[in-house]
Structure formats: C-alpha cells, structure tokens
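Omission of a single protein chain aside, the complex is shown with its protein chains in their original locations.
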Amino acid sequence: MAPDVTAAKPAEGVSVPAGTGRGSLGRFLRWDVLVGMLLVLVFAGGSAGSPGFASIDNLSFALGDLGEIALIALAMTMLVVAAEVDLSVASVLGLSSALVGSLWDAGWAIESIIPLVIVVGAGCGLVNGLLVTRLGLPSLAVTIGTLALYRGLAYVVLGDRAIAEFPQQYVDLAVNDVPGTPVPYPVMLFILLAAVTGVVLHATGFGRSLFAIGAQEEAAQFAGIRVKRIKLTLFVLSGAIAAFAGVVYTLRYGSARADNGVGLELAVIAAVLLGGVDFDGGRGTLGGVIAGVLLIGLLRNLLMLNDVSTEIQSIVTGLLLIISVITPRLVAAVGRRRIPAPASSPPPPES
Amino acid sequence: MSEPGRGEAPLGSPPEQAPPVLALAGVSKAFGAVRALREVSLQLFAGEAHALAGENGAGKSTLVKTLAGVHRPDTGQVLLDGEPVEFHNPADAQQAGVAVIYQEPTMFPDLSVAENIFIGRQPRAALRRIDRATMHARATELFTRLGVALDPEQPARGLSIADQQLVEIAKALSRDARVLVMDEPTAALSGNEVARLFNVVKALREQGCAVLFISHRLDEIFELCQRVTTLRDGGWIASEPVAGLTHDDLIRRMVGRDLDTLYPKQETTVGEVALRVGRLTREGVFTDVSFEVRRGEIVALAGLVGAGRSEVARAIFGVDRWDAGTVEVNGRRLPAASPTAAMAAGLALVPEDRRQQGLVMDQSIERNIGLTGLKTLRRGPVISRAAERDRARDWAIRLQLKFNRLSDAVNVLSGGNQQKVVLGKWLSTRPEVLIIDEPTRGIDVGTKAEVHRLLSQLAADGLAVLMISSDLPEVLGMADRVLVMQEGRLVAEIPRDRATEESVMTAATGRAS
Amino acid sequence: MSAVTAGRSSRGVVDLVFRARELSIVAALAVLVAVTAGVNGNFLSGQGMKDIFLNASILVLLAVGQSVVVITRNIDLSAGSVVGLVAFTTGDFLAADHGRGVVFAVVLGVAIGALCGLVNGLLVSFGRVPALVVTLGTLYVIQGLDHLIAHGRQINAVDLPPALLALGNGTVLGVPYLPVIAVVVMLAVGYYLRSYASGRDFYAIGSSPEAAGLAGIPVRRRVMGAYLFSGALAGLAGVLWLSRFGTVVADAANGWELQVVSAVVVGGVAITGGVGTVYGAALGALLLTTITSALVVLKVNPFWQQAITGALLLLAISVDRLLALRVARVLRRRNARHGS
C-alpha cells in the first residue's frame, strides 16, 4: 500500500480539525472566494491606475502568456486534490519542445509531430505514475527525479541547438486571437478544457473519487475506488497536457530549445496552491485555481507595467503563497472556537 | 451471557483518610457552542481501579484529555493530592505522574521498542548522552515484570496492537506513574490478551497505582473495577461502588432509560450458499481458509487479534491480493484484488477501522454514503446531487441516524452514528453478502443494540452476513455458526447451540480441551 | 516463546537493510571511482581527490541541515536561496571594509541564515501550514530580497580579505578546510541525533507527529529547531561559498534546493520522515557531486549528464523501496513461521 505522501504535513501536537474550513464561517470566507475577490480588486485597481492595463491588447497578451501555466494547472489541480504532485511537468514541456524542434528540423510533418509528442508526454507521465502506484514511492521524490531526467533527455535530443522557423499557420494558431474576440486560440482551448475539467472534478464520479482519495486514500480503496488506476490516469494526463503545453510554448515563441520552460513547475504549483487547493489533498476548487492563475498573471503584469522590479515581483509572489496557506488555517482557528475538535466531538443536537 | 466476574473483593467505599491522588472538581469544557463537559467531578484514589462509563459522546474522551493535559478546563479544577494544579500540556501531566494509554496506541513506528518506552526520558550517561545499554536493560526488566517477551531493540513497526498496548503500559510503568488512565485499552484485544492486560493492571493497582478505566464492555468493568463514574451528555450522573450494581443498572445510568435485549437475534431460514471461499491463502498471513456463508445466516469469524480474520476479509473483498484459492459469490468466481468486481458481484465490506478505512472523515454524510454508488447516482456523465441526497436521506432515516444536516462532515458525528453512516454506505449498494468487521467496536450500548437488531433483520431478509468480532458475547449472541481462526488457519467450526465462551476460546488459543 | 528469537532475527534483517542503505552508497561510490580512475588515473590523484571533496563540502553541509528537517517530516526548499543571500550579504559586508573580521563575517552569515530558518520554522510549526508551500514561498521572498540587495552588483575576489579566501582554499595538513568543516559538522550532528534525547525527538516527530505531541515532546520547538539549524547551516554554507568562489553574484546556489533534496533522498532519508541518517545524506551529496565530476572525466557528452543524474536518483529510491518491500515480506513470512 502506498505510504501517505504528505511529506509536507506540518508536525502538530494535537490533531487539527480538518473539516472546520467548511464550518459556518468558512462557508463565506473560503479562500477560493477570497482569491476571486482579490482578482477583481487587482483588475479594478489596474484599470483605474494604469492606463495600458485594461487595453484589449495587453489583456489578450497577458492571457496568452499564461496559456501554458493555465493548461498544466488543470492537470496539476486534479493531482494535488488526489494528494499527489508532479514536479516534472516543466521538464516534460521542455522535452516536448526539444522533440518538436528536432523532428521538425529532421523534416517531419508537424501534423505527425504533435500527436507523437503528446504520446511521448503521456509516456513520461506513465513512468511517473507507475513509480508512484506500483512501487508506492512518494510522488514528490519520484518527480524530482524525473524533473532532472526529462530535462536531461531534452538536452540529449536537442543539445545546444535552437530550432526556429515553424510554419506560419501553426504559429498563428498559438499566437493569434480567435477572430472577433480578444482571446488567443490557446486560451480558448484552455477555456474549453477548463470547463471539461471543472465538470469532471466537481460533478462526476471520477471527481468525487479524487477528493475521496486525497482526503483518505484507504477509505477510498475500501469503497471500491480504483485508487492506483485513477492516480496512474492522472499522471498520464498530466504528462500529456504538459507535452501539449510544450507544443503551444514552442509555437508561441517560435523557438524550440531544450531549456524551454525551466522552473515553470513552481509557477504552476504556486498558482494551484494560491487557488486554495490543499496541498495535503482532498480539498480545493477549480474555480479557485483559475482565479489563482489569473491573479498571479495579472498582478505580475500590473507590477511590470508600473515598473516594479522583478525582485519585488518575486517577493510578492512568495508572500501571496504564504498568505494563501496561512489564511485558511487562521479562519479555521477562528472557527475552532465555535466548532469542537473532532477528537472529542460531543453528540450533535438531535434532529 | 456470562456471569459478570467479581473475582476481586471490591472495596466498598473509597478510603476517606488520604486525599485522592488525582481529582476533577466541577470541571466544564466547551468547544464553541457545544459543552463537552458540564461540572464534572471525579476522584481517583491510590490502589483503586475506577471505571468511567458513558455512551459515546458522553464526554469520556474529553475528560481523559483534560487529565492528560491535552485540554484545559474552562472552569473547575484539576487537583493533584488535593492541591490544584494546571496542566499546560501533556508533558506537565506526565511530570505529575499521570500516564495515559489512548484508545489507539501512539507508537513511533520507526523507533525501537525501548526508545518508544523511554522517549524524552532516556537514561543518560556522561555528558547527557543516551545510555543505550541501560535503556535496553531497563526495557527488558519492564517486560519481564509484565511477563511478556518483547525484544527492546525491535522496531515498533509491525507490532501487533496487543503488543503495542503492552509497550504503552511498559511506558507507564517506567514513569512510575501514580495514575494510569486507560481509554478503551481492550477495544482491539481478544480474550487472553485482555486477561493478560488485567493481570498487569491488577498488579499495578495493588502497588498503589490509581487506575481510570474506560470500556464499552460492561463485563470488564465489573471484573476489574471497584468504583464507577457514569457520564451522560457531558454531565456527571453518578459515582458509586461497582459492587451493588447490575449490568442493567449501569446501562440505565448511561442511556437514561431501560434497554431491551442487547442481542436481538431472530430465527431465520437459511437459504442457498451466497459466499464460498475455497482454500484461500495469502503467504505469511493466512493459509488454506475454506468456508461458506448462506443466505439468511450470520457467520461469525472469531479468533485472537492477529489470527488473520480481518486479513481474510480484506482479501475476499479484494483490498489485498490473495496468492491462492477461490472466492465465489452466488457461484461466480471473483478475480483477485478487485474491490470493484467484488462490489459488482454483491459483496460489501464494513471495515475494521472506521476512521481510516470506513469513512472520509472530512467529507459530508451524503458524500460518504454516495461514495459506493458513484455509478448508480449518475445522470448522464454527471453525478446527480438530488439523487445523492435522496439516497443519503433514505438510509439516514432507515438507520435512525442522528445528524444535523446531511452536508455536515462525518467527523462531527459520534462513533455510533459514524458506524451507521458506514452501514448506510454499504447497505445502499444492496449487497447480497455483507462482511462486517468489528461491527460495534467503540460504540455505546444503545447504538450497539440497534446495530445488532439491524444485522438480525438483514439476515432475516435473506442477506448473508460474515461478522468478525473480538467481542465474545456479541459472537455468541448473534452468530448462527462460529468459525474460529488461529494463526492464519481456520481451526474450528462451532454451531450456535454448541458455541460457548469456553469452546470458542479453546479453539482460538489452540489449547487442547 | 519464540517472539524473542523472531524479534532478534527480524531486527537483524532490518538493521542490515538500514546499514545496507549507507553501504550501498559507499559501494556505488567505490564502483564509480574505480571505473573512472580506471579510465583516467588522474581522477584519483591528490588533486582529483581534493577537488571531489572540495566540491562536495558545501552540498554536504546543506544536505546535513536538510536531513534534520526531512527527518521531522518537513522540507526546506529555501536552503539554496539562503546560501545566495548570505553569500552576497556577507561578501558585501566584507567588501565594504577590509578591516572587518572574518570570524565576525562567519557569525553574521550564520545569523542571517538562522534568521531565515526562524521564519520558516515559525510559519511551519506555529502557522501549521505545509512545509513545502511555506518554504516555496520563502524561497521566492529570500531570492527577491537577495536580488534587491545585489541589484546587479558583483562581489569580486579582490574585494575580499585574504583571510576569508584562505578559508575556502587553504589546507590544514594538506587537507582543505572545507571538507574538514563539513565532516566535523556531519559527525557532530550525526552523533547528536543518535545519542541525545532531544536528537531522538526529531525521529519521533517524523515517525508520528501525533504520538510525539501526546508523548510530551515539544513538537513545535523541535521543528523550529530543525529549521533554525538548517537555516544556520545554509548560512554557513553561504559564507563558505563566498570564500571558495570569491566571485559572487546574486544567484549563487540558485536552484540548489532540488539538488539538496535529491542528495538527502539518495542518502536514504525517507521523505516521509522518521528514517535516515545525516551520514547517509552526506554520502548522497558526495555521490551526486562525484557523478558530475566523473561524467566530465569519462568524457560523457555533457548533454547526458542531467539525464543520468535524474535516472540515478530514480534508481536509488526505487531500489530502496524494493528492498523495503522485500524486507517486509521476509518479516511477514518469518512472523508467520514463528507464530505471533
């Protein structure tokens, strides 16, 4: 049986009531709602204070710039809800970019390259998934390993070359807006996939299973949920989406390099956690994650427009991340005064 | 039903001369709006075993945690030798000589047994280094005193629950604890392990230790304790000598009303074979287990903890893989290691560990009940919340679940109500074979009777029930047949009319009768 | 009763595996060094050995600090950024006035590191938030601060007092200071963790945080302590980084967090806490550094280096896990045979 992978669980003296986030106060003060409100604030403040911010051009660019992070965040949300994590996504993106470049350079047709690369990405995810589910290794350790491995393979594939000159009609698909809208194609694709993911996560049996696995894996297993297969599926999905994001990335920048997307995994995880998904699994909403992705992206954009230096941007991101995990616990701590700890739960009032 | 043992001559009344070693005076504790303890008083005297009785949710665990320094009382006092004290944390309580053995043993699986006993108080050599030789010698000495053979250098990982309890007691012994608080220590133990534990506790008591003992098994209270304090709904009901009480008296104090019989077994007609297990083997765990369960029958699987009973259940249901053998449900063979296939064939398993295996504690009642029916609750690709809620409400009513809202997390429910949610979760799959592991562990008397009535009713309706229980009266009271396992093998099959405590225990311990 | 004999032999197996964990790293190191030396004798020359140990020392220090944190079932991703911050700020401090004492600089560096550790520790132990998230956050913050302070400047070797540079490159009895410092720290921490009650608390906490609280172990204080210590060691590593490289820009040790965690994991410290030794972690760090050096010496295509490192990490944790599963099975069979 897989050991619990909550490597980062805080050591605590007495058990923290985990459910208090859903208490009466928590119902209104949920973090994902707060992030949404924060997002609105940033947007309103930006539009009022910075002339270039609310322009269609700028927003369209800012959205497009988030495309890959947002795409990968969809799969990452499901993984984290199931109490797993995939740190290798950015390396899969890099490997996918390197493959696209080297195959394109070798004269392959782009139409065969794209599906092939996605299959390779799924294969990368499969390796992660098998190591996690068959050997019962913590996904954090496994994907730190494959983070190095897949990035290394990207260098093996493409070395120091940088491949450019991709076919214009495909580059256009990655860069241009859907006609008549300010929404770039990848963002439109993201919206579609996000809608699908949202339904899957929050309204289907598969989604229910994910939450159950994340909250209490053993109980999920005893309820007949195919824990291992579901986790394997998630890793495969995560690999495939990361590879697809690699294709988008390559086309969008018109440049295939082995070092594309280095460090992107931390941005994705930051966005997911900022969106209120509990790193210990079992709790979170896709809406929160989307708000988180947008908040990070738009806030950065706004700071840049106001010539706030990168250093400050980095500090702001870090602080937001810390606040995003502290706040719900504070809310819970406030709620705990009204709600008993489960360890000593008195009988509920009779109904 | 067995005669309550009253081997020890109970001390009729507390020795008035010395002040109580540890006492609570008018202690109240509230969590938010809920008052877990209301002006509870309790006195523990040296050399006395004191029982704490009450239904789940009566406030017993809160009281234990107050004594242990985990909680601090809102009002009232904790008195040590008659002097008020304040325990800020568990360390303070331990310092004062209060040792607590929790319901679930609190082990460090990666540390050795000796370290588990002495953690934080290891014997020191020069420069405050840990003196390992002394530590191991003292651990061995403690085990000798307890009359058990455990290797102090063995890692705690993999110890049986009974052995873990013993390590906890060794820990308490090593502290020279003056007060030993035991929160349902016997819940996971079987007959001879309980006997061994009781011998140790009696010896401690005779050495002048005060013991606070919590158990849902009333027999044990009558066997071990001199006085009993009863709590109900967080309030103090009575503190009195055990000697003058009957089972029914005690139940009445706990429940606040009279109970009908605890084991309402109905006569049923036995139908065709629903579950057939053939030569099932999992290497190193159980070997060559064969039996069948028919419709309308309640078959109990008895034996000591660690005999492999739960493991057989897990393998049948497919949570664990089996190495050899067959499982058939209604004549259809099940593939190995597939709970999904087992469920499809009509199997249901109410697991042993409610909090870990039975429920997703943070999730709502309706979600927990719905978890086994994700396929049937679908409308198109999407789960219908209305259907989910209907299903939950339906079973909540049928099982007389006490709850506020169906959207409340199950961790706010009492143990008995949590067990009802687990039952609802499985009965809603309309199983043909129900495997139920420790159906009433940690459940108060009132709910216990309800669960038993339900099982009986289900069998009468044609369900095949395989019940695993360490509670012998329950086994004898409910089962049509008793299968006994010992060290991974099925060693005896005893029909209802010949099943007695003695015959079952003889088979379970492997002693020739 | 057979429980004692079963216990003894099972302990033998378990012990062997834990020792085998470190032995297998030593063996892997030996094979690697032997093969590399076979191809190129220079690898084992005095200079070659000196280089390997010099290279490994800073990573060893960080791995020792990290393993204390990981043993308590936490993680410190900010270690690399602390090295960068300390290396730059102490460099800046010394460059401003050559008269400033080197000892004082070391103390200052360690203090800055400890301060960062304190923040992490406070957030993790009192804020009760997942360590991975908190330290990811502090990683961003510390990195940002570092860059803000550096602001594109660079500390050059000429700006630094010779005494500090001597620390990084000087030797005592022919052995460079750096590995000596690393080994002394490793031995001291290893001894402390094994032989002191408070040291055992770290293992207890990682093994079961709930039980640790109930057993009266000051969980928060120990977790705080682990972070404080890890931060202080990262601070020391930062000063040594400065003394070794002389040239420092803001992004020293950028991205090292994953390398440190890799070293710790390869060294057999369980990421789920409670298991492992600092010796193993130090060996893991040595192995990782040696691999990098050996691959260059073996003239392996530089583009393969990262892939090989990643594959080795996966191999290490997989073999580890398979061994553990095997031991569990052996124990199970043995228990079954002896009876319980």
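Labels A, B and C are assigned to the chains in the order they are written; within every chain, residues are numbered from 1.
In this section, contacts are C-beta pairs under 8 Å (C-beta built on N, C-alpha and C of every residue); 3 or more make two chains touch, one makes a residue touch a chain.
Going forward, contacts and distances are computed from a predicted model.
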| item | value |
| --- | --- |
| Hidden chain of the complex, named as in its UniProt record, picked from "Monosaccharide ABC transporter substrate-binding protein, CUT2 family", "Cytochrome c oxidase subunit 2", "Heme exporter protein B" or "Na+/H+ antiporter subunit D" | "Monosaccharide ABC transporter substrate-binding protein, CUT2 family" |
| Visible chains that the absent chain touches, using the contact criterion stated earlier | A, C |
| Residue of A:F43, A:W104, A:Y150 or A:F211 in touch with the missing chain, whole complex considered | A:W104 |
| Touching residue (missing chain; options C:A253, C:I271, C:L287 or C:I317) | C:A253 |
| Residue ranges of subunit A at the interface with the undisplayed chain | 52-53, 55, 57-58, 61-62, 65, 104-105, 107-112, 114-115, 118, 122, 155, 159-160, 162, 164-171, 173, 175, 189, 200, 206, 229, 232-233, 236-237, 240, 244, 249, 252-255, 257-263, 300-301, 304-305, 307, 309-311, 314 |
| Residue ranges of subunit C at the interface with the undisplayed chain | 40, 42-43, 45-48, 51, 55, 58, 143, 147, 150-154, 156-158, 169, 241, 245-254, 289, 292-293, 295-299, 302-303 |
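One rule holds in what follows: only the chains that are shown with their structure count from here on.
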| item | value |
| --- | --- |
| Pair of chains with maximal C-beta contact number | A-C |
| Computed distance of Cα centres, subunit C from subunit B, in Å | 43 |
| Distance from the mean Cα position of subunit B to that of subunit A, given in whole angstrom | 42 |
| Between subunit C and subunit A, distance of the C-alpha-averaged centres to the nearest whole Å | 29 |
| Residues of subunit B engaged with two or more neighbouring chains | 70, 89 |
| Where subunit C touches two or more other chains at once, by residue number | 206, 210, 212-213 |
| Residues of subunit B defined as touching subunit A within the complex | 31-36, 56-57, 59, 61-62, 65, 70-71, 89, 233-234, 317, 319, 339-340, 342-343, 349, 351, 353, 356-363, 367, 370-372, 374-375, 377-378, 381-383, 402-404, 408-409, 411-414, 417, 425 |
| Residue ranges of subunit A in contact with subunit C within the complex | 3-16, 131, 135-138, 140-142, 144-153, 155-156, 159-160, 258, 263, 266, 269-270, 273, 279-280, 309-315, 317-322, 324-326, 329 |
| Of subunit C, residues touching subunit A in the complex | 70, 72-75, 123-125, 127-134, 136-145, 147-148, 205-206, 209-210, 212-213, 219-220, 222-223, 255, 258, 261-262, 265, 271-273, 301, 303-311, 313-314, 317-318, 321-322, 325 |
